[in-house]
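Just one protein chain is left out here, and the rest sit where they should.
Residue numbering begins at 1 within each chain, and the chains themselves are lettered A, B and C in the order written.
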């Protein structure tokens, strides 16, 4: 079982109604973790629209969640 | 006989040792006028290196000098 | 995060930060002055300002939200890449967060170089990369009372 913190931004946060949560997961990779959380919160966005970051750096969907890490799902950005 | 004022800038002024002069000329066009003044002042620059302006606007070498006009020979520029 | 050596705190310069987030309006004249250098022949800058209209809708104001930790990492990465990829002397960028009114400055990019080709190219590269990769989201409020997060297809 992996313990991690998940951060939500922009419309993902609006959908989750929280900006962060502690999660315990048996997901093998970050893609599976998103699938879990998408089901829990009813996120409308497909994983293919998102990027994922771990501890303040972009990561790969096939990376395994690390214990104690901070994970963020990044919806399409609109800065600049 | 056409009366005009000729302005000199940058290295042309250094060569002429004046920044303007009143000229009387029978030159048929501005190219011929430059040839006259080049001979008088010993300008090292060939006409092909220069542009010519009349009364604050670029002109053509085949234009005839106009009475009372202000003529400038424009050496290669280096602003910006 | 600051890279100061504990053994010689006075002699070691803090790690250079080229990218910043700002929660308040910031002054581009001061930012420009920080790039002054006798080797500079060309300074190119870009600014994004909040427009009264976006995609045909009248905008009343907007809010930028950032994932600050990742934004800082990405900002430094983008600017370091510009310094490596183009013949420039320096490049800085500041991005606003929080609530902005029409006409306010959202982002500033400043690039110095010996010559203008590299200054222009790097400035364009940086703002394009900021728009593509920076984890910052725009929430727009419209004249009709509607509001939305902008999540353009990438």
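Convention: contacts are C-beta pairs under 8 Å (C-beta built on N, C-alpha and C of every residue); 3 or more make two chains touch, one makes a residue touch a chain.
Quantities reported herein were computed from a predicted structural model and do not represent experimental measurements.
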Contacts of the hidden chain among displayed chains: B, C
Sole residue of C:66, C:88 or C:127 that reaches the chain not shown, by the stated touch rule: C:127
Subunit C residues that touch the omitted chain in the full complex: 27-29, 32, 36-53, 102-103, 114, 116, 119-120, 123-124, 127
Touching residues on subunit B - with respect to the absent chain: 7, 9-11, 14, 45, 49, 53, 55-58, 70, 72, 74-80
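The criterion applied here is as follows: only the chains that are shown with their structure count from here on.
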Contact pairs, highest-scoring chain pair: A-C
Subunit B-subunit C separation of Cα centroids, rounded to whole Å: 50
Centre-of-Cα separation between subunit C and subunit A, whole angstrom: 25
Subunit A-subunit B separation of Cα centroids, rounded to whole Å: 73
Residue list for subunit A, restricted to those that touch at least two other chains: none
Contacts with 2+ other chains: residues of subunit C: none
